[in-house]
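Sharing a structure below in structure tokens format, with a few things to ask.
Every protein chain of the complex appears in place save one, which is left out.
Our next item is chain A:
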Amino acid sequence: MTFDPSHAARSFSSVGTRPIRPDGVDKVTGRARYGADFNMPGQLIGRILRSPHAHAVIRKIDTSKAEQFPGVKAVVTAADLPDLTDGDTSMYDILDNCMARNKALYDGHAVAAVAAIDARTAKQALKLIDVEYELLPHVTDVDQAFAADAPLINETIFTTGVDPKPDRASNVSMRSQFGHGDVDAGMAEADFVVARTFKTEQTHQGYIEPHACVANVSSDGTADLWVCTQGHFVYRQHCAQLLGLEASRLRVTSSEIGGGFGGKTHVWAEPVALALSRKAGRPVKLVMTRDEVFRATGPTSATSIDVKIGAMKDGTIIAADATLRYSCGPYAGSWAEVGAMTAFACYKLENVRTVGYEVLVNRPKTAAYRAPSAPMAAFAVESAIDELAKKVGMDAVDFRIKNAAQEGTKASYGPVYGPIGIGPTLEAVKNHPHMKASLGKNQGRGMACGFWFNFGGQTCTDLNIGMDGTVSLAVGTVDVGGSRASLSLVAAEELGIDYAQVRAVIADTSSLGYNDMTDGSRGTFSSSMATISAARNAIKILRARAAQMWDIPVEDVTWEKGHAVAKGETHGNLPNLSLKEIAAASGTTGGPIAGHSEIVADGAGVSFATHICDIEVDPETGATKVLRYTVVQDAGKAVHPTYVEGQYQGGAAQGIGWALNEEYIYGKDGRLQNAGFLDYRIPVCSDLPMIDTQILEIPNPNHPYGVRGVGETSIVPPLAAVANAVSNAVGVRMQHIPMSPPRILAALEA
């Protein structure tokens, strides 16, 4: 579907308003059902035994004592999840990550699981499982794992993307390269060059709700799964494949979700819960502890990034180069590739090159985290850009405006941009009162830009009109950020009825066609496209029914403001028929009225943001306080502005935490030291100022209303914006994130 230019000047009646979300009351009164809020008769409690070792061969697992323990109904190991992946290596990795097969590859890797009559029995039974490990040398640091003499994690990994193919295995699973022009020649011409190496530590998505599910496999081979997920259709596909079920025999229902941020796009405990239920013949509930969430799920990559950028005296960037090493856990991934694609996406560059290396480490399998891989690359690039602006003698914003990508720019990762928002966000920042506010002692201001691709994908939506004229909207993209409200607004807009007349639900996998998951900022973008098309299909039927009721040709019926209107000289005097009247008559005019839509939502418009951060640093302790923070981002068209602002604020809050304090800390023994919210420090409310937002609307040409995804871009600039602010406050370039107080103090005293 393409943008309808008539919408540019259109005044929307529902879209752009800020009604209360339909799931709001239940959430604030505690009625909403999350993953752990579902129970079944006869349900057992599942618990997972995890490796305490970073890298070890599993010699033997003896489950006999646990199996005989009173109250235990099933014990499973990898033997109960046979390899059905048929050469699909990425599915095999998922299987191996759910339950270690030959080796434990990180502290927290699942090795066995039990289902028992209660949690206490299950916990005790875990202690009765004997696992014989043969310890292997481990490596958890991305740079150490990259080195030629590092302990080898997987002997079948030969670096792809290099020619000729390497003759020996290594921890580098993939090399990727992007760019155009002649970087070396450009750099040689440059009047000013900045070259720096940056490091970022591994972070977790930090969702408050732990992973939870209830699995129920029946003796007839059908199964149900209730689960907290960002994508129940994808979970169904993965679980069905790993368990050897036909997809249609597994019905997956998504619960409310207490945060996902990409971390709930991957299966971990669900196939194990299904295997336990299959073996026990009873429903099994499995809820992870916080410790398990940290040790086994998430996290994002740790990175080490070299950046070199050259500029001419007039401020034109002449060459840009980056080498990015991203950890991916003990399995191959493509996180570095995404970092290499996004690194310089904000700029118009003649000569640009990025090289990404995927590095295996003995840490949990890297999972998507909100604009996965982009924040770290932006931290490195935007830090170097800031420093280069100073060298050139230009203002940080003006320098970026001069080099910003525009419509028609060939992006560093290949495509040519359509209408984009980087320039407008920079101009808005330049004129924002925040940029002009004065700063006190030990205070600094930083700004930075960020980019994210956004994604569309497969989407299916049903719009059912009830006999009373109210509308049920069944969508298949899990609502993580208020999309039921946004999609109800879109349905109301198209049908010309009140928001209150529409109720959106997330349908289970047996009630709707396949949907990709809520990731890539696609929820509102793609499901709104499908909703518009479903509503327009319903309107076709409504018009036909009205024509039938009037006994006039359908061509003479239009749909205006929720009513069928008869046109033409001969029937202009017929009174309008409301949606309610047509619905009430539907039993005699051909039956229920509904609109359906099945689409691949192509053309997700790329999204840009620019952030400003003020920070105060205590020079005696390295303590930081974020004083003021502003997000300016292009939304294309904000369907529900409050939830767009919420996305901007949420991404900024997570990015600030990442920039300042969040990190996985591993001991020399390869064990995670801080698997809990006490020592893995996400910011609390009192750590943050109110985050100011400004929504820009540069329509996406591929969406009828111009909508772009907004969920992810907001986490891309904060690492750099905060780092630039700290660097400006203390006069030392910060190169290692998080900028925890000990790191700041050490940098000050270096």
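Here, a residue touches a chain if its C-beta (ideal position, glycine included) is under 8 Å from a C-beta of that chain, and two chains touch if they have at least 3 such contacts; residues count from 1.
By our rule, contacts and distances are computed from a predicted model.
UniProt records the chain missing from this view under the protein name "Xanthine dehydrogenase family protein subunit M", selected from "Xanthine dehydrogenase family protein subunit M", "ABC transporter permease", "Aldehyde oxidase" or "Sulfate adenylyltransferase subunit 2". If you put the hidden chain back, the residue from A:Ala405, A:Leu660 or A:Ile737 that touches it is A:Leu660.
Along chain A, the points of touch with the absent chain fall at residues 123, 289, 291, 620-623, 660-661, 665, 673-674, 676-679, 681, 683-684, 686-687, 740-742, 745-746.
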